[in-house]
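Dropping a structure here in C-alpha cells format, bear with me for questions.
A protein chain is absent from this complex, but the other protein chains hold their places.
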C-alpha cells in the first residue's frame, strides 16, 4: 500500500501531492504503532515505567492523529495542520527523551521512530502554506 | 460518570486535580462527538459540503486526542499538553469559522461546541505549568 | 451538548433517531474516558497492574470507536455496527471482570462504567436492523 498513490488519486490532486506531508503521515503511522507497542512492553517490565508508559501513550495518540490529518486534501485546514505538526514534533521529542533513559530494546527502537517522525514533521511544516 | 471523580482517584492526585484540564477534557469529548455527527450530517446534505466535512473530521480527531491527553496524570508531559491545547484551540476555531457559513441546525450546534471547547482549552492552557 | 439533538438535525433523520444507539454512544464515550483514566491511574499504582492497564486501554479504544460509529446516520452500515456492538460488550465485560479484582476507587468506578456501557450496547444491538 502506498499513501502517495492513494493521495495522488484525489480528484483535486491532479496526480500531484504534498510529498513532505505524505512522508510525515507515513512516519507518524509507524511511530504511532511503535509507541503503542513500547507502552505495552513498558507495562510488562518489572521496574516502574509509569512515566515512560505515559509519554508513549501520548505520543501514540498524537502520531495517529497527525497521520489522519496529513492525508486529507479536500478543502484546506492549514492553520490546524501547522499546529498539529508542531504538537507532534514536541510530543515525539518528549517521548524520545524519556525512552532514551531506559536500557530496553523496545525503548531504543522507540527513540529512533520518534526522532524520524519529528524530523519528517519539521520538513512538512516548512511546506504547509 | 464524572471525569473529576475518576481523576481524583489517581494514586498521585490526593483528591486534588487540575480542574481546568478536567473541564477542557469534558468539553473536548463533547466537541469530538458533535463534530463527528456534523461531518456525517454534512455528507448527507444535498449541497457540496466538502470543506465543512474536512474541518469537522479534523476537529473530531483533534478533540478526541485532547481529551485523552488531558486526563492522564501519571508522570508529566506538559510540553506536549501545551502544544495539543494550542492545536485544539486553532482547530476548533477553524471548524467554527467554516460551520458558521452554513444555515444547518447541525452546523450551528457545532459552532457552539467548538467555541466552548476552544474557550476551555484556553483556560486550561493558562494552568498547565 | 446533546448527542440526541445533534443526531436529530441530520438531513435524513426528520427529527427521529435511533434512541438506543444514541444512548449507547453516550455511555461508550463516558466509558472510554473512564477507562483511559483507569489505565493511567493503574500505571501510577505501586503494585503490578499490567493486566489491568492492558484491558483498560483496549476498552478505551473500543468504546471510543463504538461512539464514533453509533452516531453516523448517512447511508447504513448495520453489519459493521452489529459486530462493533458485540465487540464492545465483550471488551467492557472483560475490563469489568479484571477491574473487579482490584480494591482501587478508580477500578470500582471503571467496573460501573463498563457494565453500564455493555448494557446499553446490548439494548442498541436489539434495535439495529
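For reference, chains read A, B and C in written order, and residue numbers begin at 1 within each chain.
Keep in mind that, in the parts below, a residue touches a chain if its C-beta (ideal position, glycine included) is under 8 Å from a C-beta of that chain, and two chains touch if they have at least 3 such contacts.
Source: prediction; values computed, not measured.
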item: Touch partners, limited to displayed chains, of the chain removed from view; value: A, B, C
item: Residue among C:69, C:111 or C:124 that touches the chain left out of view; value: C:69
item: Contact with the hidden chain (one of A:41, A:62, A:95 or A:125); value: A:41
item: Contacting the left-out chain in the complete assembly, out of B:8, B:21 or B:53; value: B:53
item: Interface with the unshown chain - residue positions in chain A; value: 1, 3, 5-7, 9-12, 25, 29-31, 33-34, 36-38, 40-41, 43-46, 60, 64, 67-68, 71-75, 104-106, 109-110, 113
item: Contacts of chain B with the absent chain, listed as residue ranges; value: 39-40, 43-44, 49-50, 53-54, 57
item: Interface with the unshown chain - residue positions in chain C; value: 50-51, 53-55, 57-59, 61-62, 64-65, 68-69, 72, 74-77, 79-80, 82-84, 86-87, 90-91, 93-94
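What we mean here is this: only the chains that are shown with their structure count from here on.
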item: Chain copies touching (chain B, chain C) - same or different residues, decided at half shared; value: same
item: Computed distance of Cα centres, chain C from chain A, in Å; value: 26
item: Centre-of-Cα separation between chain C and chain B, whole angstrom; value: 19
item: Residues of chain C whose C-beta touches two or more other chains; value: 40, 43-44
